[in-house]
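All protein chains of the complex are present and in place, except for one that has been dropped.
Each chain gets a letter, A, B and C, in the order it is written, and its residues are counted from 1.
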Amino acid sequence: MIQVGIIGGTGYVGAELVRLLSNHNKVKISGISSAQYKGKSISSIYPGFYGLNELVCESQQEVMEKSDLMFLALPSGLSESIVEKAIHKDKVCIDMGADFRFKNEALYKKWYGKSFLAHSLHEQAVYGLPELNREYIRKSQIIGNPGCYATSVELALLPLISGGLIEENGIIADCKSGVTGSGKNLTESSHFVNCNESFAPYKVANHRHTPEIEENLSNISKENVKLTFVPHLIPINRGILSTIYTTPKKPMDIEKVHEKYCEFYKKENFVKVLPLGEISKINNVRLSNYCHISLHFDEENNKLIVISCLDNMMKGSAGQGIQNMNILLGFDETEGLTDVPAIF
Amino acid sequence: MIQVGIIGGTGYVGAELVRLLSNHNKVKISGISSAQYKGKSISSIYPGFYGLNELVCESQQEVMEKSDLMFLALPSGLSESIVEKAIHKDKVCIDMGADFRFKNEALYKKWYGKSFLAHSLHEQAVYGLPELNREYIRKSQIIGNPGCYATSVELALLPLISGGLIEENGIIADCKSGVTGSGKNLTESSHFVNCNESFAPYKVANHRHTPEIEENLSNISKENVKLTFVPHLIPINRGILSTIYTTPKKPMDIEKVHEKYCEFYKKENFVKVLPLGEISKINNVRLSNYCHISLHFDEENNKLIVISCLDNMMKGSAGQGIQNMNILLGFDETEGLTDVPAIF
Amino acid sequence: MIQVGIIGGTGYVGAELVRLLSNHNKVKISGISSAQYKGKSISSIYPGFYGLNELVCESQQEVMEKSDLMFLALPSGLSESIVEKAIHKDKVCIDMGADFRFKNEALYKKWYGKSFLAHSLHEQAVYGLPELNREYIRKSQIIGNPGCYATSVELALLPLISGGLIEENGIIADCKSGVTGSGKNLTESSHFVNCNESFAPYKVANHRHTPEIEENLSNISKENVKLTFVPHLIPINRGILSTIYTTPKKPMDIEKVHEKYCEFYKKENFVKVLPLGEISKINNVRLSNYCHISLHFDEENNKLIVISCLDNMMKGSAGQGIQNMNILLGFDETEGLTDVPAIF
Partner (left out) sequence: MIQVGIIGGTGYVGAELVRLLSNHNKVKISGISSAQYKGKSISSIYPGFYGLNELVCESQQEVMEKSDLMFLALPSGLSESIVEKAIHKDKVCIDMGADFRFKNEALYKKWYGKSFLAHSLHEQAVYGLPELNREYIRKSQIIGNPGCYATSVELALLPLISGGLIEENGIIADCKSGVTGSGKNLTESSHFVNCNESFAPYKVANHRHTPEIEENLSNISKENVKLTFVPHLIPINRGILSTIYTTPKKPMDIEKVHEKYCEFYKKENFVKVLPLGEISKINNVRLSNYCHISLHFDEENNKLIVISCLDNMMKGSAGQGIQNMNILLGFDETEGLTDVPAIF
């Protein structure tokens, strides 16, 4: 059995990986590391694991040695040096943070404030959106797992951008996320009383996922794709919904666009293009790895509106990480990811 | 003391009017009517009134006779004939529904499926947005109280549109509302389990407040204002937040625009333009009649983003109705509306 | 493969069964019936199933014919006659409602207003709490699946009552449930605005699960067990937490009682007795079939407090139904039920 380690196993992404891997039939969790909780069991941090998973946090070094593949679920900027060591030992790395999402170092530096340490690693790394890069993922040893918002916006726009159907400039992505997206840290904005019965934009037109989306969509376009992206916090635990406003280049037939989407995603397990007339809603994807996409046309204003939603901890993060792992290791891509949405 | 009646006193708008008028020092509630609950007390429907307000629902006729001024809180299309009778008896009417929001009968017919019954009433009627029409409201006998979404979008855009600062076409209003906005009726979309832990767009680019906003903004512009409007349901009780994307006509200095907003609203009690850098959030206006507006500039994409929020039951409905009543009756405009937001 | 049908497949219990059976490796859903939605697909009712499960609702008759085993997820009182037919055709029945929970017809009649139709069915039927009746379930053809509150209270008290450790009279069960417990119907009490930001007792000391709990606990005691049971509604989707106050008969050593619980449940997969000092909380069992139990002693008042929690749709209903099915059909008892709690 393949041994899978989790570096940073006690944040939300790490814990979600533990949860999902508990039901995966082809791999075994070799260990989890945590600086903060070393020596403590995962079930003492998340009592939902009580009696089910009694893994004890170890050092990064200990976990690395026992693992064939590692998930790195660390704050941005901390993965690169670990990946470097791991690659030396010929291990596979899936980085859940931003360190390997960019090819353009200048962009990375502008938004994350750091240079690349080892350029060769970034040359090898593949951006882990399977619907875009499956064949590259299969052959890679380093995956930069996409951001949650980025996944929701890119999946929504891939068919339009790759088909050159919309203006590449002036795209508006109005996105809304549940609170797990901002992590386990205690902050003013995640205090219950501040979130509950509220709804709040943040980092207006200034969020780090903007350049990630632009880089990836530009790569498949002939033009520079530019978007205005505004994230908002919804008082729910899980889920992202993106309402995306685009301008068709030519007179548009919404049924033809819908066919194009269906065609584009027909072999994909995890992307569901809803029938025309239906609307994507967060409760229809929660606790699953599925992404729902619905299409709407405002004829009077010539706006094609694409609405996508997914569970930010699943297809937006840990679920997608495991999808990438399955591809890399040659498993069925849906292994461990077949739970249908929680419905209620 | 002025006698104020509420026709349709048991829906959410009616009940909110009762709540607010209970603390108003210059008027007295003469009676409330309800077809469904005739003979029942308001406290048997909303037990929060127990021991505080034991008004019993009467017929429309009974309430009309005892009232100098009437609020009509009825489903769209039911007010016009009542207003006609009331005007005959020289009573003042504030319609909380859509019957008197439109000057353009064709538009009203297109979106609400009905013709005007008595055109003269519509000629007299004033659209009750005090920040736009205060002087007309003062002299009118029929007020069409604005829609909740419409209020939030119009207050956000008035300074830009009246100043001719943005493109009148291509405005995007991505709006989010709490569940009281869809009323007291039992529907699939207001079932707790369907709303909670979800977030859902509805009537995508097809909501009745679109033409209301366009008509009112076009009236103060030299151009036809056109917008794409998408409403969403947030799992909270109260509050609307509108994220509005506009395109400046000329190179924009956000500080100058901010000054313009401050100037525009400096005499208004209920509109607060936040300092640059601050962001409007629903929990800062809940249970109050205030509207917060914040301004943000996406320089790279030349988008001016205006974010407004208000309590849909207050400035978005009943609170604004009372503000209109205060203006009409010559009271201090803030009478009964001085509660600061609930904070938490 | 065993063919499993669901009679009443579109209510919450039915839909949860569909969700869980979708991940069960040993059985196949033969069909689902619905009077209200006949001819419609389950995914048109619960769009979370879109593209994953396109079962179309059929008549009860059609589903029965294709099934080896049937779940009946119907309002109380509607199952008995269907079970009668099914037994004739030698099919196995798991009734999710109350029709087969009682041995005492008088009690059933008092609380549910109906007599037994066919006494022989009730003689065969087994109350489907595996931790109490596993061996009987294994050999039975009719299972009365326990109520959600009843499961949480009975699992909490079994070790105490069977050991004769507490006064059988004067037990207090203060229970709290999420809103899925009251089902899919549109009612005042499930309207979002009425639940949200509230918390409400209902059927105070007058809930139908009281006699169910009393009958089952009395069966394993030498005394008549009597309890005061007050349910409350929590503004969450899933979960039940029961705070149960009992009076020890003799001076109590909480550590010994804890050992007793651990011993009592040591072979059980789905009951977790928490370490002393820990407290059961709903978020630690959500979306799983586990029941957490914690023990607390108020020495000054000689009260032993048992706190149990579970997911009302899982161990409190559909999950337990599948556990019963696994036992009946000789599968591993945890088949299809291994998901760890959702944590967040």
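In this section, a contact is a pair of C-beta atoms (placed from the backbone, for glycine too) under 8 Å apart; a residue touches a chain by one contact, two chains touch by 3 or more.
What you are looking at is a predicted structure, and each value in this text was computed from that prediction instead of being measured.
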Fill in: Options B:Arg101, B:His191, B:His209 or B:His292, residue touching the unrepresented chain
B:His292
Fill in: Among A:Asn237, A:Asn269 or A:Asn289, residue touching the chain not depicted
A:Asn237
Worksheet entry | Residue touching the undisplayed chain, where the options are C:Gly128, C:Gly181 or C:Gly239 | C:Gly239
Worksheet, complete the sentence: Full-complex touch with the removed chain, picking from B:Gly77, B:Gly163, B:Pro248 or B:Pro341, is B:Pro341
Worksheet item: Of the listed residues C:Leu55, C:Ile307 or C:Met325, which contacts the missing chain in the full complex?
Response: C:Ile307
Worksheet entry | Which of C:Lys91, C:His258 or C:Arg286 contacts the chain that the document leaves out | C:Arg286
Worksheet item: Which subunit B residues touch the hidden chain?
Response: 12, 15-16, 19, 22-23, 46-53, 180, 197, 237-238, 272, 274, 278, 281, 283-288, 290, 292, 313, 338-344
Worksheet, complete the sentence: Residues on subunit C facing the left-out chain by the touch rule are 169-170, 172, 174, 176, 193-194, 196-202, 204-205, 226-228, 230, 232, 234-239, 241, 243, 245, 279-283, 286, 296-298, 300-301, 303, 305, 307, 344
Response to the item:
Note that subunit A touches the chain not displayed via residues 12, 179-180, 184, 186-188, 190-197, 235-237
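The rule is simple: only the chains that are shown with their structure count from here on.
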Worksheet item: Listed by label, which chains are in contact with subunit A and with subunit B?
Response: C
Discussion item. Just to be sure I understand: the centre of a chain is the mean of its C-alpha atoms, right? Then which chain's centre is nearest the mean of all of them?
Written reply: A
Practice prompt. Provide the C-alpha centroid distance between subunit A and subunit B, rounded to the nearest whole angstrom.
Written response: 39
Discussion item. How many angstrom lie between the centres of subunit A and subunit C, each centre taken as the mean Cα position?
Written reply: 36
Worksheet entry | Length of the line joining the C-alpha centres of subunit B and subunit C, rounded to whole Å | 46
Discussion item. Where in subunit A do residues touch two or more of the other chains?
Written reply: 197, 237-238, 281, 283, 286, 344
